[in-house]
Every structure is written in C-alpha cells, then in structure tokens.
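Shown here: the complex without one of its protein chains, the others still in place.
Here is chain A:
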C-alpha cells in the first residue's frame, strides 16, 4: 500500500503574524516558514505505518511556491520516500487544493491519504473532508489513533464530547489531530539523504484544475485589542472584585 501525505508550507507557529498596513493580507516577507504542524503529525503517522509494515511507500505532495520544495525535503528527511510539488504562486483555496489532490490520488492510487486537519494560516479545516467527498471515499477526521485492519482502518477521533471511533473501508482519508503522535526530528544524515530523493514538479494545469479563488478577500484587520486590566495583591481583593462583577458561588 502507498500512503499519500499532503503538506503545506505556512508561517511558523511561533511567529506572531503581522497584518499589512493596507489591510490586504498578512505580511509574509522575511518571515520564518515551516511545515504546518498538523501535517508534520501526518507525515510522522504515515512513516510509522510504513515502519510497521502496513505501507510500502510514503509520497508527500505540496501545492505552493517553489520554496515549498523545502517543506517536501523536510518530510523526506523525516522518512517519506518521494515528493511531488504542484508549483503555483497563487493562493489556492481548500476546494481547489482538494481537486488537485484528487487528481494526484487518481494517478498514485494510495490506500490512505493522511493529512493535517487544518492549516494554521487560514484555519479552514476543510481540505481533507473535501478530498474525501470528491474521491467518494470515507473520512476519519481529527484522528488521535489509527489502526489498519485488512481492508479497513479504525480511526479514533477527538470530538466535542470526548473520543469516538469509526471504521472506514479503504481507501480513505484521515486528518490528524494534535495527540496522534509526536513527530520526530530529522537527523543530519537523513537530511543529507533526503536531498537525493526524487521530487517531481508539476503545475495545477497539468491536473486540469482551475485555481481561481471563489472567495474574495476584502480586508484583513487586527482583532479588537483587549487591554490588560488590574493586578490585585491578595485573594481577598480578588474575591471583592469578582463579587462586584457579579460572580456567584
């Protein structure tokens, strides 16, 4: 079985995003970029499945600018076997990403697609579900545990009320949540080795997908700023303040 892992290059999760002065978007010039954290978890899970003998090959794919090659190399340094870059400088929305991924899936024929549940830039949480829908296959979203059993996969999901487990017939799409695993760091020898792993470059047009956006971004603004309030010096003072504000025990 082959596992396909889509990865996205995003602003590093420790960087506080700056809004452009004209409100047209987020300023990404000279900002540290990294692999989307949820995608790192997806890469790790795919590699673990391969290491456990459940898969023969892990293929990573990224849709983005030429620099997304670095993200693919990072995934290959972790242990993925080869990469596909679908190169575009345009912003590609989740629906168009899902359409490109569906075309890649048709070419590659994976048994599983494992991907992050959301990207930490636009926080959409859509692409995996959309791919599963377009592909006509089941989805196990927000996964905290994945177990392959023959032709099906059991996915334990983090949901509002706790955890639930679903059984999906394969092929299937899995989206990862935070507690699925802890991604490994790539070792220096593996980083060197990743440089010679195969990386194919394609364009959205190769897959016949129109990436014109459906949503028009009218403006980006700062959220309302919350002012720091007061510091109190004792529990008694805190109790007084809370009672003034109407807390009731």
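Here is the rule we use: contacts are C-beta pairs under 8 Å (C-beta built on N, C-alpha and C of every residue); 3 or more make two chains touch, one makes a residue touch a chain; residues count from 1.
What we mean here is this: contacts and distances are computed from a predicted model.
The listed choices are "Raffinose/stachyose/melibiose transport system permease protein", "Branched-chain amino acid ABC transporter substrate-binding protein", "Thiolase domain-containing protein" or "Electron transfer flavoprotein subunit alpha/FixB family protein"; the UniProt protein name belonging to the chain that is not shown reads "Electron transfer flavoprotein subunit alpha/FixB family protein". Contact with the chain not shown here comes from a single listed residue; of A:163, A:192 or A:205, that residue is A:163.
Among the residues A:49, A:63, A:130 or A:209, only A:130 touches the chain that is left out of the figure.
In the complete complex, the residue from A:52, A:188 or A:247 that touches the missing chain is A:247. In the full complex, chain A touches the omitted chain through residues 11, 13, 16-17, 19, 26, 93-95, 98, 117-118, 120-134, 137-139, 141-142, 144, 154, 157-169, 172, 177-179, 213-223, 226, 228-236, 238-239, 241-242, 245-249.
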